[in-house]
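Starting off with a structure, shown below.
With one protein chain withheld, the remaining protein chains of the complex are depicted in position.
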Amino acid sequence: MTELDSFLVYALTAVTLFALGLHSLLSRRHLLRKIMGLNIMSAGAFLLFISVAHRNGKEFADPVPQAMVITGIVVSISATGFALALARRIRKKTGLTSLDYREKPSPENHNRP
Amino acid sequence: MMVLVVVIPFSGALVCFLVPKRVRRYAGLAAAAATSLMVILFALIPKGADTFHHALGGWKRPLGIHLQADGLSIIFLLLTAVTAFLVSVYAGPYFDSPQEEKTVDHHFWTLWLLLWGGLNGLYISSDIFNIYVLLELVSLAAVALTTLKGEAEALIAALRYLMAAMLGSLVFLLGVAFLYAEYGILDLGGLGGELRATLPTITAFGLMVFGMLIKTALFPLHFWLPAAHGNAPAPVSAILSALVIKSSYFVLLRLWFEIFPSITTYAAAQLLGAMGAFAILWGSFQAVRQERLKLLVAHSTVSQIGYLFLLFPLTVAQITGEHDPSWSMQAWTGGICQAVSHAAAKAALFLAVGNIVHALGTDRLISLRDLKGRLPLSVFTIGIAGVNLMGLPPSGGFVAKWMLLNAVISSGQWWWIPIIVLGSLLTAGYVFLMLGHVFAPSRKPVLLEPVPRTLEVSAFALALCAIFIGFTTSGIIDLLQMELHAMPVPEALAWSLP
Partner (left out) sequence: MTGILFDMALCAALILTGWRVLHSSDHFQAVVLFITFGLILALAWVRLEAPDIAIAEAAVGASLAGVMLLDALRVMRSAGKEHEQERRWTNVARLPSFHLFFSFIAAVVVLVLLICAVLELSGRQGGLADLVHAELESSGTKHPVTAVLLNFRGYDTWIELGVLLLAVLGILTIRECSDLRSLAPPVASTIVFETLVRGIMPLVLLVSGYLLWRGGFAPGGAFQAGVVLGAGCILLWMAGHRSLAMLGDATWRILLILGFLAFLALGSSSLLHTGVFLAYDRQYASLQIFLLESAATLSIGTTLAGLVLALQPLKKDLSQANRDVR
C-alpha cells in the first residue's frame, strides 16, 4: 500500500512540475526563464517515468524507464545548451533578452532589404 | 536491409564531418545519392515478411526496438528521397557561391544528412520512445540549419522554432510516460492491440497529438513557422517546408490510425478538420498580404498544411466513428497525395525563389519587376509549382484536391466545400501576385547576379516531379493498401511476454 501511495505522491508532483514549467514557458518573457521552464517540464516528465518504474519493480525498479530518462537527460542538456547559445547570440546581436519585441521605427530600418 | 536507409545518411554525415572542406560538397552529394538509391531499391525489392520487419539487436518485442515499414512508410521514404536528392544537388553550388562565402566552414552537410537519417528513421520506427528521440534529432538539426545564415531575424526565428519544437517533444514525451504507466510497453503495434478507453489513455492521446500539432504547425500553433521558414537559406527553407513538417504529420497519422483508432472520435476528427480549415484560409490570406517573397511562400505552407488535416474528418464516419471504406480510402489517398505533391511543389517554389533572391540580392516582392523576363526557367518553375498549389490539372495537387473533394461529397460533409474552393482562390491570388510582378513594367534597370545552371535546373526538376505525381496515383493507392497492422511479421519475431 505504501508503495502505491509513494507512487501517487511522486506522480502528482511530476504533473505539477510539468504544468509549472508550462506556465513559465508561456508567461515569462526572459529567455533564461523560458529555458528553465522547459527544463522543469522535462524534469516533470522524467519524474513520471521513474515513479512508474518504481511502482513496476519487484526485485529491482524497472530499468527501461530509467534508461529512457538517462537518454532524455542527454537530449535535454543538448537542447538546453543549444538554446542558451542561441539566446546569448541574440542578446549580443540585437540586445534582446526576450522574443517579445517590437521594431523601432528608424529611418535606416526602411532602407533595409 | 531496411535499417540501411538510416545507416547510409548517418555514415555520410560522419564522412562529411571528417573530410576537408574542398571535397565536402562532393562527399555530401555522394551520400545523398547513395541514400536515395537505397530508398528506391528498398521500395522495389520483392515484398516479404523479412524485408519489412527488423528486430534491432535481435530482441523480440516488446523488449527490443523494432523497425517496421508499410506502404505509408514507403511513400514517405520515397517522397523524402526524391525531394532531398534534388535539394542536395541544389545545395552544393548554393553554399559554394561567393554570396554565401561568409558562412565560413559551415556544417551544412553533416547537419542535413543527420536530419535526413532522422526522417528516414521516423518513417520506419515502431517504438514510441524511439520516435521521441528521432523527433528531437530532427528538430535540433532543423533549428541548427535555420541559423546557417546567422542574421538576427534568422536567429530569433530559430530560437522560437526551437522552443516550439521542444515544447512539442516534451508534451509528446509526457504522453509516452502515461502510455508506459498504463500498458508497460512502448511498441506501436502492441499498444494498438491492448488499448482501452481509460482517462490516462485519452490524456496520452491528447498530449501526443498536441505535441505533433505544434511540430506540424497547424493553425493556431503555426506562430513559429513563417519566420523560421522565411529566414533560412533557400535549400534549408525547402527542407523545412517540404520534409520536416511532413515527419511530424507522419507520426500523427501513425498515432491516429495505428495506436489510437479505437478511441478517436468523430468530434476529435472534426476539430482537427476545423483547425485545418482555418489554417487554409488564414495562411493564404496572410500570404496575399506579404511584401517579402520568402515570407509569402512560408505563409503558403501554413495554408497547405491545412489541406493535410482534412484527411481526418473525412476518414471517420459520423455517429458510428468507424472507418467507412467507400470514401475514407479516397480521403486517405487525397491527403497523402497532398503531402507528396506539396513536398515537391513547395521545395521547387522555395528553390526557385532562392534563385531569384540570389539574382536580385533582395526578396522584396516588388523588386520582382526588375527581372524583366530574365531568369525564365525559375519564373516558369514558380508557375508550375503554383499550378500545383492551386490544384489545377494536370498536377499532383489537382489529384489530391479532387480526391478530397470527392470524399467530401460522398461523405456528405458539405461544409468543407467552401473552404476548399476559397482556399484555392486565395492560393491563385498569391501565385498571381508573384507572377504579376514579374510581367509588370520594371522600375529601373538592374544588373542580375548570374545564377548557376544547376540551381535553376534542380528547382525545375522538382516542379516537374510535382506534376508527375498526378500520374502516379494508382501506385500510391496500391502502396496504401499495405497497412501496418496487416503487415506480415516473421515467425521468429512474434510477440513474447514471459
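Letters A and B name the chains as they come in the text, with residue numbers starting at 1 for each one.
What we mean here is this: a residue touches a chain if its C-beta (ideal position, glycine included) is under 8 Å from a C-beta of that chain, and two chains touch if they have at least 3 such contacts.
Please read all numbers here as calculations on a predicted model, not as lab measurements.
> In the complete assembly, which of B:D70, B:E136 or B:D370 touches the absent chain?
For the chain that is not drawn, the touching residue is B:E136.
> Pick out which of B:S88, B:T110 or B:S237 touches the chain that's been left out of the picture.
Of the candidates B:S88, B:T110 or B:S237, B:T110 is in touch with the missing chain.
> Looking at the whole complex, which of B:I74, B:V87, B:L148 or B:I476 touches the chain that is not displayed?
The one listed residue touching the chain not shown is B:L148.
> Which parts of chain B face the unshown chain closely enough to count as touching?
Listed in rising order, the touching residues are 3-4, 7, 10-11, 14, 17-18, 54-59, 62-65, 103-107, 110-111, 114, 117-118, 121, 129-130, 133-134, 136-137, 140-141, 143-144, 147-148, 150, 152, 155, 174, 178, 180-185, 198-200, 202-204, 206, 497-498.
> I need the residue numbers on chain A that touch the omitted chain, in ascending order.
Counting over the whole complex, chain A touches the hidden chain at residues 2, 4-24, 26-33, 35-37, 39-40, 43, 46-48, 50-71, 73-75, 77-82, 84-89, 91-98, 100-104, 106, 109.
As a convention for this text, only the chains that are shown with their structure count from here on.
> Go ahead and note the Å separation of the Cα centroids belonging to chain A and chain B.
26
> Mind listing the chain A positions that touch chain B in their complex?
Within the complex, chain A touches chain B at residues 11, 18, 22, 25, 31, 34, 38, 41-42, 44-45, 48-49, 52, 56, 64-65, 68, 71-72, 75, 78-79, 82-83, 86-87, 89-90, 93-94, 96, 99, 101, 113.
> Using the touch definition up top, name the residues of chain B that touch chain A in the complex.
The touching residues are 129, 133, 136, 140, 143-144, 147, 152, 155-156, 158-160, 162-163, 166-167, 170, 173-174, 177-178, 180-181, 184, 186, 361-364.
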